[in-house]
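Sending over a structure as structure tokens; questions will come in a sec.
With one protein chain held back, the other chains of the complex are shown just where they sit.
Moving on, here comes chain A:
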Amino acid sequence: MSERSKTWSSHSMDKSITLPPNEIFRNLENAKRFAIDIGGSLTKLAYYSTVQHKVAKVRSFDHTAKDTEDDPLYEISMQEEILARLHFIKFENAYIETCLDFIKDHLVNTDTKVIKATGGGAHKFKDLIEKKLKLRVDKEDEMTCLIKGCNFVLRNIPHEAFVYVKHADSEFRFQNTHPDIFPYLLINIGSGVSIIKVESEDTFERVGGSSIGGGTFWGLGALLTKTKRFDELLQLASKGQHTSVDMLVKDIYGGSYVSLGLTGDLIASSFGKSATADKEFSKEDMAKSLLHMISNDIGQLACLYARLHNLTRVYFGGFFIRGHPVTMHTITYSINFFTKGEVQALFLRHEGYLGTIGAFLKGAEEDNPNQYSWGENYAGSSGLMSTSPDLNPMQRARSGTFDMLEMDRLERQLVNLPLLQDPSSYIPDTVDLSEDALAREYWLYCFEEALDGVVKRAVASQPDLPEAAERAEKFRHKYLHKLQTLRHQPFAYGSLTVRSLLDTREHCLNEFNFPDPYSKIKQRENDMALKYFQKAVKSLEELSWEQRQFALVRGLLAGNVFDWGAKAVSDVLESDPEFGFEQAKRQLEERPWLIDNYDQWLERLNGPPHKCALFFVDNSGIDIILGVFPFVRELLCRGTEVVLASNSSPALNDVTNNELQILTERIAAMDPVIQSAVKEDRLTLVQSGSSSPCLDLSRLDKVLAGVVRERHTDLVIIEGMGRAIHTNYYALLSCESLKMAVIKNSWLADRLGGKLFSVVFKYEVPLDKKPTTLDHVPVTPS
């Protein structure tokens, strides 16, 4: 250790923070509740801040007072809102003094008296921290912090855990987080190994351990190879051949040990050849042999403990693992060998942060962080580092000096949609771009192409703010940088998907205070569409029942063509704002559609009404007013209750819950059917809890889930490309579902075997709910 501290003091003088510090330690002005985890080489700092940021709100005008044709439907205002955010920063111990100085200089909040500390280095740096920050260091148990942190990331970050596959197109296979994260086994490989069984938030037990761990690799490796640094040892190992040092089964048998099924290449005795061989071994070969020996041993113990406790979810962490592809590979190999694939080795994207997250949570108990849902902020988080073999570990350690994770406290608590057939196997996204190189290339290009337009609209949305242009450029720079990162590290934020690309863009826009670039466009379109509503309803009522059912579906689909999120459409809309509803209908593909279950749907409509339909709506304007509302109106007339689920905060031109409330009021004022339904609570508006153009049915507002349950919802309608094609296309529900969208992207249309404006009309009935034709009694509606 003395050698390390020497390195530290000599480095602390000449090293300075290479990035602008205010981009690292963000929001320090109001930071509170600090926690720090000091490991052998890295320090992780956590704090809590409140971020003032702009949100777009709409407020209805009082229309009874004056109601002129020219007045807009509602007013848009920008308000300041306070958002709770967690900041986690990771840096080399060498920077600790500089960082503490910086924090001291910028820390304004005087309420903070204590800093929670964990990790082996907490003791060593205690005095320095107390002197610099004038905060009392309060030590927390390392293992408790680790578990608390682990539970937190597993619960709040989808795609936190992954399986490592060395030779696959994408090395990371992200796992869907099981709705119930417990029980699991955590194998923490620090200098030694601890095996912890976690059964609930507060129940965990160290069921075992081993003294052969990262310290053994490092210590023995240093003795054998005279190589001092852990990273260098791993690098040596990745270049070596263990077969010259290890005694293999074939060295003893001349081949395989067939009767036991032991192949010839299996290691019979680690370092078994080094007792007798007269030759010198290369450092690389010895390092490799050592790495195999230790990884296999840990893997074997992990399997024995997993079997004893009957657990299949086994997470690995600790400095031995921490993002090192070499160790992830050998551990994975070992687990596969010993369990014959029954247990998978799982790794965590934010493994390095677990201790500090846990320490932070210990100190923040009065804020009840575990009562909320949190979301990873893609704008402020660095994402997972590349493990590309050409970036050697040393370079990585030096260049990736500062790593950040930011998590926003979500206003709503998020839970599964109760109607998912199997929550544990539900995957929202249709295409995993990290595994599909062609699709990845296209979509990254597509989002880059669209950036100009997004910037332009962002500026246009804030005409009264002269610095908007400057901010918009910062946004452009940030998002472009994210896209470049993702091009090289598609796995940086979990599986790369169209959804994650869209969400990242929303996060970046919010970051630069463009909470709702489409607010004015949405307002204009809503206004325009409302004027046409009564006429549209009237013309529908003139049709026969059967004609009307088809017209309603076509209307819904045509309305969905109005989507600024899709490039092909935004081009048309931008050049021709008069692009009308009728024109959109003409654009639609004629039946049979690309996916066409309309006949089955019609047949179903001949049957008894649904109890309650949950409708995930999409765009503002024509889509919601002329497409969705008439459709909803028909459902209500049939005797079906309707729950309209819309976004909690803005995303593209999607209608927000806030906007939808005003629209519903206005429509109710015009339409007695809607009015009575609202009054009688047969038409309910709920928030989805999301602010994404896509839809993750495993992270929905808890209130929504409650309503769905109470009303015995038996039909789920999902509308639009983002929610029904990019996501949920393959989602299986336990009740009937209708997925409707117009494909407004020619590449995607091509992929799905259709063409631009092809229609997807997917009506699905779960197998066990399918009525037999015999007891199907048709009811002719009036």
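Everything that follows uses one rule, which is that a residue touches a chain if its C-beta (ideal position, glycine included) is under 8 Å from a C-beta of that chain, and two chains touch if they have at least 3 such contacts; residues count from 1.
In the analysis below, contacts and distances are computed from a predicted model.
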Protein name (UniProt record) of the chain left out of view, among "Ciliary neurotrophic factor", "Myotubularin related protein 6", "pantothenate kinase" or "Isopropylmalate dehydrogenase-like domain-containing protein": "pantothenate kinase"
From A:E81, A:D138, A:D231 or A:D251, residue that would touch the chain that is not displayed: A:D251
Which residue of A:T243, A:S282 or A:Q300 touches the chain not shown here: A:Q300
Positions on chain A where the hidden chain makes contact: 1-4, 120, 141, 143-144, 190-192, 194, 206, 208, 210-216, 218-220, 222-224, 228, 245-247, 249, 251-255, 257, 259-260, 267-276, 281, 286, 293, 296-297, 300-301, 304-305, 307-308, 338
